[in-house]
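Working notes for the structure below.
A single protein chain has been removed from this complex, and every other one stays in its place.
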Amino acid sequence: MTTSADTAWDPSKPILEIDHLSISFFTRLREIPAVMDFSCKVMAGEAMGLVGESGCGKSTVALAVMRDLGKNGRIVGGTIKFKGRDLTHMGEEELRHIRGSEIAMIYQEPMASLNPAMKIGAQLAEVPMIHQGMSRADAWALARQIVADVRLPDPDRIINAYPHQLSGGQQQRIVIAMALMSKPALLILDEPTTALDVTVEAGIVDLVKDLGKKYGTSMLFISHNLGLVMDVCNRICVMYSGEAVETGAVTEVFEEMRHPYTQALFRSIPLPGADKNARPLISIPGNFPLPHERPKGCNFGPRCDYFQSGRCDAGEIPMFPVPNSDRHETRCAKWQEIDWLAEPAKRAVKQKAPIGKVVLKMEDLKKYYSVSSGAFGGGLKKVVKANETLSFEAREGETLAIVGESGCGKSTFAKVLMGLETATSGSILLFDENVQSTPIQQRNTDTVSSVQMVFQNPFDTLNPSMTVGRQIIRALEIFKHGSSDEDRNRRMLELLDLVKLPRAFADRMPRQLSGGQKQRVGIARAFAGGAKVVVADEPVSALDVSVQAAVTDLLMDIQRENRTTLLFISHDLSIVRYLSDRVMVMYLGHVVEMGTTDQVFQPPYHPYTEALLSAVPIADTKVIRKRIVLEGDIPSAMNPPPGCPFQTRCRWKSQVPGGLCDREMPPVQVLEGGHNIKCHLSTEILQTMEPVIKMAAE
Amino acid sequence: MEDLLSWGQILGRMGSQFLPVWVALVVTYSLSITFKRRLGLYGKLFDSVVGMIGFGIVMFWVFTALLANMVITHDPLAQLSGLKNAVPGTLVPNPGDGIYPYYLLGGDHLARDVFSRMVMGARSVLSIAPAATAFAFMVGVTLGLPAGYFGGKFDTVLSFIANLVLAFPVILLFYLLVTPEIRVTGIPVYLAAVLFIFPILFFSILFNARYFTNPPRRNLYVGIVLVIGFWAYSGLAFNMDPLGVWSMEPNLLNVFVSVVFVNSPTVFRIVRGIVMDLKARDYVAAGQTRGEGPWYIMLWEILPNARGPLIVDFCLRIGYTTILLGTLGFFGLGVSPDSPDWGSTIDDGRKLLNLVPHPAVVPALALMSLVLGLNLLADGLREESLKD
Partner (left out) sequence: MLMFVVRRLGLMILTALALTFIVFFLTNLRPNLEKLARTEGSVRMSEEAVDQWIIQNGHGGSVFVRYGEWMGLMPGWVLTDEKGTVRGRCITATNTPETAPRYCGVLQGDWGFSTFFKKPVLDSLGEKLAATGWLMLAVMLVMVPASLLIGVLSGMREGSRTDRALSTFSIASTATPEYVSGVILVALLASPVVGLSPLLASWGWIEGKTLFLGTATSAIDDITFWNFTLPVMTIALYGIGYIARMTRASMTEVMTAQYIRTARLKGVSFGAVVVKHALRNALIAPFTVIMLQFPWLLNGVVIVETLFNYKGFGWTLVQAAGNNDINLLLGCSVVAVFVVLVTQLISDVGYVFLNPRIRLS
């Protein structure tokens, strides 16, 4: 095994061949198997997607390929062959020659992946200087060229910049450039876009695809997002609890899945056509097994609809090849008996809740902050216009979705509504009471308890040093519920029932709960005082796909029963389409479009909504999506562009005569059926817009 | 009987003098290790070798301080003729009945037993250092919480004052604050009046924030705090306890107040930093959106989650306070002339250090081992609390 093997390598053989790989982490107490019996092959020019929920071992596989498992991780079995050479037994020095030159990796957090104290150029140039022994000047020239290749503007400025001077999207492009510096044969991407906004993500995904083609690089693409994998990859490997459960060509796996987990996964994500009442999502029952509590036999067994005891839990289940397919394999003992086309049995159709009177009305709400510029305090005060002329109403029993990316002002809006901040101007009418300038301390208990919030991050929403029961009881105490401790205790247990958690959880500490369970406690706490209006700030975005459906459904059920008004803040248009009655799209503090869900998801669109819709990956092979990739990043709210806030990235700008977009804030156009669009485009042009998403003719 | 014990004999005899301490240590360890899974962070300490060693050293000195009367061999103030600067293991000439026949670690320049003074020194150090640190924490926490939580002018002013105190070289401050002259002016009493009010403030707010929804219980808890608090306060700060239970000598008060004063700004800064980090958490926002008052959020939502770093710092700070007390003793500030505390014994011993090192080296090693134990304990706690 010498480096001359590079040249001798036959391109028809796999670039990467992982064979029966097992990886364990060793702690003081026990050995924790992270990956068991994992096999996969990546051919030249192929993009392999590795999909699964958090904790399934997909990142561990990537790190094992890089042989960077840390102190506690060890490969306990199997081989990883790269171009025919076994990586598992390679020495440090040999590995070093492969890392960065033949296999490169791109990570989730672009900011953290770049050295804050080194110039971009130096970080890029380092790669060819180490691997090809290139001179400094040549390496910098190459760096400049690659920076231009990843479509960054003004490469000369960028290579002399420090990472913190770039935006998140630009940083990720730099990380990609760094990976491409020595034209590697294999690129590993570990959730490369998870930390980015959807419209920025779309640009990165396009770039990765193009560069893959241009350089002929093979890819191992790790993601939890099935839609994204469909966009980027031609092959897929679905992982569950440390094992590959199904692998094959993307179209085959998506259309003719042969493993119950893959099927359940697809049934739990909101695809176009799902509807909260007629075709609700089906969540996967139960929880992901902890690594040291995995069941015997099939790991998915306890959560599987087709489980047959004595067979599924008898012993190790191998991968079965599916005949007449392109290397399609499944780890299911019963795959030949299951009727894969049958409709799910337990889809419960639900009644649509009637929508009642207006409970919340905002008019011309404005919220400005003044912040000091510069890191040292003092200096000039700047005004951040977080919310600009916000007007809408929400009715009893209705779900109003507020959609937007980072910096759009949706969180500020929530704070003002909750009373954590007071409005700069405009009015908020809550149950016929003006609350825009009443901070929360001055609101009466009824008002406070009837407007509550569900937070985004499940790991942050509960106080880590208080029991679950105590946290709910505290909410009851504050809302003056019940006359005695026994009363409140009883009510707390009822609330746990309401969110479908066992009563025994009352005495648990939050760290003993899974993410979805914590989020349920957060919901129970929000409904402790019989909330009438609930603001849900991305309540499921941090949860795994299979858990998302369950939490969303729970929220919907409670809403139906209590006729709650739900303000659902999200950036995920799939889930918004699934559950909301009306949608409000925000960009840089402005409401750019508002209407019923059907109105917003059908043309005419606001140009931003159009781009947003196109950017969201959809895991459905039958959906045809128009690609609209926005240029650049979201401008900072501190320094918004003049005129229309969206003009810097708008592809329709040329259709507006006289440079109006640069100068004037567009008016709100009211279209048919109360559909609002804040845009200069004439009604005629708006009418010519085509739908972004079409179902392919079957 | 021989005139001089060998080092082996000295160590053996010292070991048997410490017998009550060994017994206490064995009991503590066997109980703790048996129940370590049920004891939270304290129990986890016994998973870490470093932590166990540190805890062992600290508890050794704690038990020595508590059981000092059983451990000492002589009255720490008694001067036996002929034993001036006696080397370790010297036989006491003509010991009377019940008088221990040896000066195990020799005699000092006034012919007192170095061993017994070292043991009593532990008592004098450990009766001040933890208490002073606790007071400094009360002050630092009570001020640091609102400074970090609200920010603004309040924070600016307090941070300025904290930095002011921290910019002072500690020794200069001690030379200015711990003098007989300053005791005449009553400044230590005023300082005490300000600093000692903080624990009362802290606990009253603590219980009020938690139980204001249930007035009878709130009144009970806050009432207990106020009664006990002001009773102790009147005695400690003004020496006017009507029952005479709480009192503090003027020069002890002076030392105590100065040490609290020097330590609290650092605690303030630590607490402020942690609060600024934790206040962005969603559970804080959840508290705010259900209309909790700021003090509930600070004391019940934020503070419990800051306990890890605070406990670690508490251990380190007791060590630092021990060093400060030693410094004070070393410069002869605020201590009575024949106090057995380690700092002043080192100071006494250093004059003849070249020729008779043991009177200075013994307390020096004692002080070092205590501080080392506290540092190791803090290290173990930090390691274990991060593993959670």
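By letter and in written order, the chains are A and B; residue numbering begins at 1 in each of them.
Criterion: a contact is a pair of C-beta atoms (placed from the backbone, for glycine too) under 8 Å apart; a residue touches a chain by one contact, two chains touch by 3 or more.
Worth saying up front: this structure is predicted, and the values here are computed from it rather than measured.
If I consider the whole complex, including the chain that's not displayed, which of A:Gly91, A:Pro116 or A:Gly133 touches that chain?
Only one listed residue reaches the unshown chain, and that is A:Pro116.
Check each of B:Pro76, B:Gly229 or B:Gly343 against the chain that is not shown and name the one that touches it.
Considering all chains, including the one not shown, the answer is B:Gly343.
Have a look at B:Asn69, B:Asn94, B:Ser127 or B:Thr185 and name the one touching the chain we're not showing.
B:Thr185
Of B:Val225, B:Met248 or B:Leu376, which one is in contact with the hidden chain?
Touching the chain that is not displayed is residue B:Leu376.
Using the document's contact rule, name the residues of subunit B that touch the chain not shown here.
On the subunit B side, contact with the omitted chain comes from 160, 163-164, 166-172, 175-177, 179-182, 184-185, 187, 319, 323, 326-327, 330-331, 343, 346-347, 349-350, 353-357, 360-361, 364-365, 367-368, 371-372, 374-376, 379.
Given the full complex, what residues of subunit A touch the hidden partner chain?
Subunit A touches the chain not shown through residues 66, 68, 71, 96-101, 104-105, 107, 109, 112-118, 126-127, 130-131, 162, 164-165, 175, 178, 374-379.
The working rule: only the chains that are shown with their structure count from here on.
Contact residues on subunit A for subunit B in the complex?
Contacts found on subunit A: 28, 418-420, 440-441, 443, 445, 448-449, 451-453, 455-457, 460-466, 475, 477-480, 511, 522, 525, 529.
Considering the complex alone, what residue numbers of subunit B touch subunit A?
Counting only subunit B, the residues touching subunit A are 47, 213-214, 281-283, 285-286, 288-293, 300-301, 304-305, 307, 388.
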